[in-house]
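Following: one structure in structure tokens, then a few remarks.
One chain of protein is taken out of this complex; the other chains stay put.
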């Protein structure tokens, strides 16, 4: 096994990981930084984000307004101190990205342009046409090349954290190209490993979004917070889950049912806004949870269209005209044309809600520190929590920047203040145990169980039991099924025995992580007997602030037991829980 | 690493390529095919007429411009093409190509100026 | 170490046989040989012109030999091919600003073709009357 010694290890080179790496390099050029990623940085899923990143810069906007949009959008489950901090730092971070060369779209006077987004009262989403995440990721990646202190380990699959005496002292990883185990001994580790939407069958998430980092932290004893909150994006292409950005609606796209009727007005988001003149925070610019739920109701009423990929409604952009579509939404036009054969200039695009984002994740405080000393987390894998029960579109790209940087600063402070040093011998013992566990996967007897088979069963149970609407029965069945699948995973063997670029072993490990996480989602959902944001229970349809204005905390209890679910108070500073109003009334 | 010296020849190559594209097809058609085939009549390109026309200074300049630029365009591209055919002695090839272009330039220059 | 990356060699002298795109490229490049030879001939011709009427007439006679004619047919084909590839590629290198964008590529290409037609006509007429 190869040993690498470093000051800070970052797991994940998406938006959050790269931002953290740059912040570390800038904080102290003498630090040694090791950036591990299971794919080359520019393949990270941040590249798929289309719509944009929220931050207050325009004179008609205010920090307070961004605050109340975010907290209300999150159904008051956000920690308000975290939101406040996030909103204050957002404009600075976005401007910094501009200085690094991000090609933000512009107004005619040369200033940065902003576009409207769902759940936002004022236009504040910075965008780079409809490839915002792509440009953010590449800007960060290319900028990171400036700093020789950042040592990258590309295509290195991290499997476990190394914990010595209750402190995180590094991580273990498989170098894909050789199959060799590597132990990275570090004084601090920052997890930036992204979300885990791949536990659902229909998702906008790429193949790499399997929640490995969340599972690593969970197994190391860090609670996962608010895992039941899984965001469905209302406008995905049904065949592949490819996302048509919320920017489509921001620019004036509307949703219609099979009769061409704009059904959102029937679900508390009316009155109907005039075509081509979207009104902020109503109708199509309501928040994602509401829109996805409205779809479900339309489906129950038989108002959806049947396609070969299941039930759909229409996204109608025809009234925008070709010129505007080409200027603002060229990428999604191409996507819809290629993958669904529909040209949005002339036709309505069939769409359906698809799993998009995990509000929950590794429990951190506002300094991005987890309860486990030496471990920090940022990005989609973390839950700070600014997203509460429902993330507002375009807040998470900004979150990567703000908390990626904060995680780096906290890690530096932690190293300096506590004067930690790595216990090499103990770390090595831990790593050796991990290596033995991985090797054992290859020695399991080859049975009938296949990765694809188990994965499909996980898809079916998650989609069926833990989807947009849930109830006691569906969740009980799902948790039971997941417990069974976790058992069966123990017998799953790696069929490909070779060392070089063994994607088989990678998929087995990823599936293991997803099953652990799926169980925390279902168990947390089962325990939360209320409806809030993206978590909607058919048997408990109201929000219950007396019992559940709390974060759920899922803790690991071993390979065979389901998680323990506890609760943590939500931090409320200035906004008491109120009614989420998307009817266009003045607030 | 030192910057390449190719800009010296590339400028000529690019201008020459443009000149060649505009003029050479018609030139070949007229002077290489139509005249020899007698389309323009027996007396086309007769010595008297040609030398009279080339006697004009502006004509001299245009003709020389076309010939010389096109030659350099061709020389540079032949050099690259040799490489593409697998001949890897680039220094030698370059010397031969540009050398030939230089000689022919001198030839054309002497010829035109003497008329 | 179990890595053993496999390098597929590229044949240095026949690589362009692999696909049509490369063959078209090579045809374009080879055009330079014909254009160069033609120009060499022309340069010689100018020299002959300076040497007097006899030399010039011998040159004209040589031009009408079958060999010369075959060469010129080929050269004409290659030169024309060169011209089309050159004009089609100009918008790539030369971008002319037009408002908040550039003059569209096809427009630039069409303008070149129009000018080409004009220049060719002038050349034909001039040679014809001389």
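Order of writing sets the chain letters: A, B and C. Residues in each chain are counted from 1.
Note that a contact is a pair of C-beta atoms (placed from the backbone, for glycine too) under 8 Å apart; a residue touches a chain by one contact, two chains touch by 3 or more.
One rule holds in what follows: contacts and distances are computed from a predicted model.
Peer 1: So one subunit is absent here. Using its UniProt record, which name fits best from "Fumarate reductase iron-sulfur subunit", "cysteine desulfurase", "Phosphoribosylformylglycinamidine synthase subunit PurS" or "Condensin subunit ScpB"?
Peer 2: Hidden chain identified via UniProt as "Fumarate reductase iron-sulfur subunit".
Peer 1: Under the definition given at the start, what are the shown partners of the omitted chain?
Peer 2: Computed over the complete complex, the missing chain touches A, B, C.
Peer 1: Which residue from A:208, A:248, A:427 or A:485 sits in contact with the chain not drawn here?
Peer 2: Spelled out, the listed residue whose C-beta touches the missing chain is A:208.
Peer 1: So which bits of chain C touch the chain we can't see?
Peer 2: Touching the missing chain: residues 2-8, 10, 12, 15-16, 18-19, 21-22, 25, 29, 89, 91-95, 97, 99-101.
Peer 1: For chain B, which residues touch the unseen chain?
Peer 2: 1-4, 6-8, 10-11, 14, 80, 83-84
Peer 1: Hey, which chain A residues sit against the chain that's not shown?
Peer 2: Its contact residues with the unshown chain are 39-40, 42-45, 47-48, 92, 95-96, 98-101, 103-106, 108-112, 131, 134-135, 138, 142-143, 145-146, 154, 177, 206-208, 239-240, 242-243, 308, 335, 338-339, 341, 450-452, 495-496, 498-504, 507.
Going forward, only the chains that are shown with their structure count from here on.
Peer 1: Measure off the straight-line distance from the CA centroid of chain A to the CA centroid of chain B, and report it in whole Å.
Peer 2: Distance between chain centres, rounded to whole Å: 64 Å.
Peer 1: Whole-Å distance, chain A centre to chain C centre, using C-alpha means?
Peer 2: So the centroids are 56 Å from each other.
Peer 1: Where in chain A do residues touch at least two different other chains?
Peer 2: none
Peer 1: Identify all positions of chain B at which a residue touches two or more other chains, and write them in rising order.
Peer 2: Not one residue in chain B touches at least two other chains.
Peer 1: Going by the contact rule at the top, pick out the chain A residues touching chain C in the complex.
Peer 2: These residues of chain A touch chain C: 177-179, 498-500.
Peer 1: Please give the residue numbers of chain C that touch chain B in the complex, ascending.
Peer 2: 12-14, 16, 26, 29-33, 35-36, 38-40, 42-50, 52-53, 56-57, 60, 63-64, 68-69, 71-73, 75-76, 79-80, 82-83, 86-87, 93, 115-116, 119-121, 123-124, 127-128, 130
Peer 1: For chain B, which residues are in contact with chain C within the complex?
Peer 2: Those residues of chain B that touch chain C are 14, 17-18, 20-37, 40, 44-45, 47-51, 53-54, 63, 67, 70-71, 73-75, 77-78, 80-81, 84-86, 88, 100-101, 104-105, 107-108, 110-115.
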